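The next block holds one structure in the form of structure tokens; read it before the comments.
Entry: chain A
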Amino acid sequence: MTPGIEHFLTVGALLFCLGLAISLSKRNAIGVLMGVELMLNAVNLTLITFSRFAASPNPVSGHTFVVFILTVAAAEAAVALALAVAVYRNRETIDVDRLNLLRS
Partner candidate 1 sequence: MNGIDVLGPQISVLVAAGVVLVADALFPGQRRLLPFLALAGLLTAALWTTSWVGRGDYQTVFDGTIVLDRYAVFFQYVFAGVTATVILASIDWVNREGRRQSEYYALVLTVCAGLMLLAGARDLITIFIALELSSIPQYILAGWGKDAKSSEAGLKYLLLGAVASSLLLYGMALLYGVTGTTILPEIAAAIEAGGESYRALLVVAMTLLIAGFGFKMAVVPFQMWVPDVYQGAPTPVAAFLSVGSKAAAFAVAIRVFFEALGADFLSSDWSMIFAVIAAVSMTLGNLMAIVQSDIKRMLGYSSVAQAGNFLVGLAAISVAGEEFILGASGILLFVAAYAFTNLGAFVAVIAISQRINSDRIADYAGMWKTSPFLALGLAFCLVSLTGIPPTVGFWAKLYVFNAAVRADLVWLVVIGVLNSVVSAYYYLGVVRVMFLGEPGTEQRFRASPSIAVALTATAAGVLLFGILPMPLMSAARDAVEVLAR
Partner candidate 2 sequence: MELSALIFLPAIAAAVILLLPQRMEQQAKWVAFATAVVMFALSIGTFFRFDPDAPGYQFVERRSWVDIGAFNLQYFVGVDGLSLPLVVLTTCLTLASVLVSFSITHRPRAYFACLLILASSVIGVFVSLDLMLFFLFWELELFPMYLLISIWGSGRKEYSATKFVLYTIAGSAFMLVGILVLAFAARTFDMEQLAAAEFRDTLLPLGWVFFLLFVGFAVKLPIVPLHTWLPDAHSDAPTAVSVMLAGVLLKMGGYGIIRLCVTLMPEVAHDWDAWMAGIGAFSVLYGGFITLRQTDVKRLIAYSSVSHMGLVLLGIGALGATGLTGATYQMLAHGLITGLMFVMIGLMYERTHTRDIARLGGLARQMPLIATGMVFAGMASLGLPALAGFIAEVTVFLGAFQQFEWAVLAAITGVVLSAGYILWMLQRVVFGPVRHEWDGLTDQRHWWEHAVVAGLAGLVILLGVYPALLMDVIEPAMTTLAARLQA
């Protein structure tokens, strides 16, 4: 079977939802972050798929978008890990289900 746009999109969607599932279920903050990275990857895959397949006046914008997402992902990861370290310094854990100082 020749893979078409649906196939790539399906992989993207599944990857996205896997990432979402991971970020919703993992206890460790770094695990959650991994889920987020997977979601961003899925978005990237989707964008590149569209760039490749969709009839578009300006197909390069999908690629551009991906470049920025990559950048932002890096920045986000850096900040996330820095925050994780900061939390760890205070609490000696980065398990998000134990981060519940703030609650009503």
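In the analysis below, a residue touches a chain if its C-beta (ideal position, glycine included) is under 8 Å from a C-beta of that chain, and two chains touch if they have at least 3 such contacts; residues count from 1.
Quick note on selection: all candidates are chains of the complex that A comes from, given by their letters.
The model shown is predicted, which means the values in this text are computed figures rather than measured ones.
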Field: Selected neighbour of chain A [touch, this complex] from 1 or 2
entry: 1
Field: Contacting residues of chain A [partner candidate 1, same complex]
entry: 9, 16, 19-20, 23-24, 29, 32-33, 35-36, 39-40, 42-43, 46-47, 49-50, 54-59, 61-62, 64-65, 68-69, 72, 75-76, 79-80, 82-84, 86-87, 89-91, 94, 96, 99, 101-104
